[in-house]
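After the structure tokens below, expect a handful of questions from me.
Missing here is one protein chain; the remaining ones are kept as they sit in the complex.
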Amino acid sequence: MAAPDDLRKMSTQIFTEENSYSLAHQELQEEPGRVASWVKRLRDEAFESFAHSGFPTTEQEEWKYTNVVQIAKAKFEPFIKSDADEGITQKQIAPFIYEEANSSRLVFINGIFNERLSSLESLPGETVAVDLARALTESEQAEIVREYLARSADVDGNPFTALNTAFLSGGAFLFFPAGVVVENPIHLLFISSAENSRFASFPRVLIVAGRGSSATVIESYASLKQGEYFTDAVVEVVIEDDARIEHYKVQNESEKAFHVARTIAELGRNSSYNSTVITLGARLSRHDISVNFNHEGAECWVDGLYIVEDGQHTDTHSVIDHKLPHCTSRQLYKGILNGKSRAVFNGKVFVRQGAQGTDAMQTNRNLMLSNDARVDTKPQLEIFADDVKCAHGATVGQLEEEELFYLVSRGLHTELARNLLTYGFAEEVVEKIKIDSIKAQLDEAVLNRLHARLEAQ
Amino acid sequence: MLEIRDLHASIEGKEILKGISLSINKGEVHAIMGPNGSGKSTLAKVLAGHPQYVVTKGEVLYEGRNLLEMPPDERAREGIFLAFQYPVEVPGVSNSQFLRLAYNEKQKHLNEEELDPLEFKDLLKERARIVEMDESFMNRSVNEGFSGGEKKRNEILQMAVLEPKLAVLDETDSGLDIDALRIVAGGVNKLRTPENAIVLVTHYQRLLNYIVPDYVHVLAGGRIVREGGKELALELEEKGYDWIKNMGTERSGAVKEKSFMEELQEL
Partner (left out) sequence: MSNIELLTNREYKYGFVTDIESETIPKGLTEDTIRLISAKKQEPEWMLEFRLKAYRQWLTMKEPRHWPNIKYPEVNYQDVIYYSAPKQKVNKASLDEVDPELLRTFEKLGIPLQEQKQLAGVAIDAVFDSVSVATTYKEKLKKHGVIFCSYTDAIRDYPELVKKYLGSVVPVGDNYFAALNSAVFSDGSFVFVPKGVRCPMELSTYFRINNQESGQFERTLIIAEEGASVSYNEGCTAPKFDKNQLHAAVVELVALDDAEIKYSTVQNWYAGDEEGKGGIYNFVTKRGKCAGRNSKISWTQVETGSAITWKYPSCILQGENSIGEFYSVALTNHSQQADTGTKMIHLGKNTRSTIISKGISAGKSNNSYRGLVKVMPKAEGARNYTQCDSMLIGSRCGANTFPYIEVMNNTARVEHEASTSKISEEQLFYLQQRGISQEDAVSLIINGFCKAVFRELPMEFAVEAQRLLGLKLEGSVG
């Protein structure tokens, strides 16, 4: 392996030599249309920041365990065609649709909104659920978008956010006005059609929940072909006082894909944010999730389940920032590793000075089913207030011998017993999911991946 | 021994006790009863000097001295003991270590002999019998991992070791099964002498079957609304708290036993 210094040189070099991003950025900026000047400026500043920093290297503490040199090296072409329909049929996307959101669905192909495949009938009239590209140009929504977009997703020190912002265009804008309660979950379905072409797509989502509103959002990533592509997503969630957002992310990209994403939630007084992140796909995936308690009395649940197979690498970095008193956070991330796979978890919990009455709990548990797997976990507490309740825990291990023995002694085959226990390990996260079709999808995924034949036994 | 005059106390600006007067002499057992929120636990905590409660009016004399001027630890060394409704856990500090420290602090205060660990162990062993506590409890951290019943027994053990002049038992009967109640009450009875006084703060009459009080005071809305002998407790048990519930706010002073009996006849 090259020394970190060389790596950095390498990734910067790659960037300047290939420059596919630079050309595409230029092309996007020169595209005729009604994109406001502030958007162009945002893109320019972001691109400048990215050009300056280049891709991160493992020398940086935040990227210590995840090497993105492959992303830097690959010649990904930013997908910026705004009218590309790709001729994909409803039938093709049917496997990725959640029944509960059948008529509250926005579909994106390679990061670009596809109206033909989308369906929004069941949403209440006041709710805004539109293509971000459109919201950026239409004056009616542009004001709100301008107020909140890129407000919390800072680009400096976050090269992937910078890159996403540099290509800011496609994605979703969801706005729930004060007091609106949306019954059906809203599904943002991001589909990649890449097979031989190496696309980079930059989905961007802005969710603004007005005072006392309540909604559920599903954000899912899937691919039609097992292509090699790169998704760089940024999701900003703004939750105003007394509002509630339930957020599911299901990442099931192609097994050759690269997926880097960032989610940032800003919480108002007495608001609530409930996030569940399911990671199944991608050769290399990285998710940064931050929850900022900007006001008192809010609460969040930040849960996750990652299941990685031979050749996969997944990395979760989370920051839960208790800036003000009397907020509660609960975090549970569980991981199952098979084959030669690798999982990284880094969970920071900050309790700032004066944030008295904070109640924070964080857990990361990893199940290593193979001896070629590797886990690096780093839960992390930084506390600057005394009247608080904070705890964290992390474990790495394999299935409990005792439990295994118990099941085997009841007549189960060892392999089946293992599968059952592994399934049980995942259940703790799965059972919290309130959307049945996601649950069903996961049950199936877990069982499939375990090659289990529970039914047959 | 204890003279409470027109005591008013509040917590976080909210007045809980609204004029309590009570006198307790040595050798007496007083029961303080009342519905939830009537102020009975507050009275117990104010007597022990809990820092969250502020006395806004009135006075408390203990053996002729102004009790309210003393910090909580001095009150304890002067012989006031509070058995907590919710005994607190102190991780890493063993029961015996804690009790010896408390015992020696009191001895020192009274200019009496302090005990070394071995001597104290003997004393502890003897006192532990009063509440039928196993010796293994002595080496465990104070209240940590104790069951509810064990915590309450541990409180009475502490009382047995510290031999207070005035013991205030705050809902010591709550959460106890009948066997534990019998043990705890038995312990208290063994510790009852003509020289000390006991105040039982309780919601139910049940405990009073085992520890028979000389006087019963009924609290409602931060005031004493009924006083009488042990029969009052039985009466209360039978009728429930509903019939005295509003009296605290409607009536200002305490009502004498006689008028209480008259009222009963009217019913």
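Odds and ends about this structure:
Letters A and B name the chains as they come in the text, with residue numbers starting at 1 for each one.
Keep this in mind: a residue touches a chain if its C-beta (ideal position, glycine included) is under 8 Å from a C-beta of that chain, and two chains touch if they have at least 3 such contacts.
Bear in mind the structure is a predicted one, so any value in this text is a computation, not a measurement.
The residue from B:Glu105, B:Glu132 or B:Asp214 that touches the chain not shown here is B:Glu105. From the set A:Gln226, A:Gln380 or A:Thr414, the residue in touch with the chain omitted from the display is A:Gln380, counting the whole complex.
Touch with the chain that is not drawn comes from one residue among A:Gln70, A:Thr137, A:Asn184 or A:Gln356, which is A:Gln356. Only one residue in the set B:Met1, B:Ala76 or B:Ala220 touches the chain that does not appear here, and it is B:Ala76.
Of the candidate positions A:Ser122, A:Asn184 or A:Ser370, contact with the unshown chain belongs to A:Ser370.
Residues 61, 337, 353-354, 356, 366, 368-371, 373-398 are the ones on chain A that touch the missing chain. For chain B, the residues in touch with the chain missing from this view are 48-52, 71-73, 75-77, 81-82, 84, 87-93, 97-102, 105-106, 109, 117, 141, 158, 162.
Methods note: only the chains that are shown with their structure count from here on.
Computed centre separation for the pair chain A/chain B is 57 angstrom, with centres defined by C-alpha atoms.
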